[in-house]
Structure formats: C-alpha cells, structure tokens
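A single protein chain has been omitted; all remaining protein chains appear in their positions.
Moving on, here comes subunit A:
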Amino acid sequence: MQIQIQHLLPIPLKDKLLQRTSGIWNQDVSFSPGSFVKIKAPSGTGKTTLVHYLYHIRYDYTGTVLVNNRPWPSYNKNELATMRQQQISIIFQDLRLFEQLSAVENINLKRVMLPNPYCSPEKIREMAARLNVTHVLQQSSKTLSYGERQRIAIIRALSQPFQWLLMDEPFSHLDEENTRRAANLIAEECKARNAGFILTDLDDDQHFSYDVHYQL
C-alpha cells in the first residue's frame, strides 16, 4: 500500500509553516511500503495533525494525500472502513479507548470488527503478557493508568491486519523497559505483516532501526 503526500499544508498552520523549512510540509513525499519511518517534530509543528491527515480524520489541508494513488476524499465511507480494518492501523496520542469497556473488550472490539479476526484471543493474551498488562485486561479501561492504557492501545492497533501503522508518540507514558518491550513487539508484528510504520515523536530515539528519518 502506497502512501504519498503532495504539497500538504494544514490551513490553520499555513503562515507559520511556510516561514520554516520542513521535510514533510509542502513537499512531495512518498512512503515506500514496508519501511520504518520516523518523523521528528518539535511541539506545535503539526505532528498530530499530520497523523490525522494520513489517517483521514481531519480534512483542513491544502495539497493531497494519495493512498494507492487515489486521494483520500475519493474513498467512500465503507471503503474507508475497509481500509481501516485491513490496511492501516493507528495508535492515537490520546489513545481513544472506550471507557465503558474493559481493557480486553477494547482490544476485542477492533479484533472482531472483521468477521474473520486476524488474531486469536491467545495471541492477544500473549501480547498482553509481553507488555506486562495481563493483570489489567479485565479491568474497566476507566480505572487504568495512562501507561497501561497506552499499552492496551498498542495491542489494539496490533490486533488487526495492516500495511501501515501510524503512531503518534506511542511511548510517551512508558518507562524505558516497557518502551523496549513495546517497540520489540511492534517491530515483530510489522515484520510479520511485511508492513511499515510512520512514527512521530519529539526527540531522536533508538527504539527501532529506522529506514527513513524526516524532520517536520
């Protein structure tokens, strides 16, 4: 699955962004399938905005985002849903779990959205064990700490098939040990699917062996 951006600029940040040089904004960039992409961005340069544009939940931009050579707006709602179920997964910065569901239900929601789930329940338990969240699986997500929620959100994103994984500061609430475990799991899962990811963060890091670096 090919993701391409052409002269992408967020309308609200236009004036500010045109005054500085960026590797992404207002450029033609093509993300080659299967590559691990790191986008480093200082605060306020539109990091989350970019991820939302790539995932097509915000539309206030000029330029185009091409997915498989089709601009996002040409996809209808059901096609978009299919893409999100099978081609592209996301870990939101603000996690976005359902508070009325338990941790494991939040993961299962994504898992069973497809009539034929990609992961088995055992696989989910195994991933939870690797991220040290087995003990909170049955708890209401309302009662989880932010770090626990972040790991649940990671597992949720990994419970579906995808070609691209979008991550917006995925380890912001994790300590070093848990970050290492999560990064290993993500890398493994991406490799297993021959998938790539686009990760945005504030600083440089060594969590993955990145193929490409961009400065936002």
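We adopt the following convention: contacts are C-beta pairs under 8 Å (C-beta built on N, C-alpha and C of every residue); 3 or more make two chains touch, one makes a residue touch a chain; residues count from 1.
Everything below uses one rule, namely that contacts and distances are computed from a predicted model.
**Q** So one subunit is absent here. Using its UniProt record, which name fits best from "Aspartyl/glutamyl-tRNA(Asn/Gln) amidotransferase subunit C", "Cation acetate symporter", "Peptidase" or "FtsX-like permease family protein"?
**A** UniProt protein name of the non-displayed chain: "FtsX-like permease family protein".
**Q** For the chain left out of this view, which of A:Asn108, A:Gln150 or A:Gln163 touches it?
**A** A:Asn108
**Q** Using the touch definition up top, pick the residue from A:Lys47, A:Arg84 or A:Arg151 that touches the left-out chain.
**A** Touching the chain that is not displayed is residue A:Arg84.
**Q** Of the listed residues A:Leu18, A:Ile57, A:Ala129 or A:Leu202, which contacts the missing chain in the full complex?
**A** A:Ile57
**Q** Residue-wise, where is subunit A in contact with the chain that is not depicted?
**A** 57, 77-78, 81-85, 96, 98, 100-101, 105, 108-110, 112-113, 115, 160
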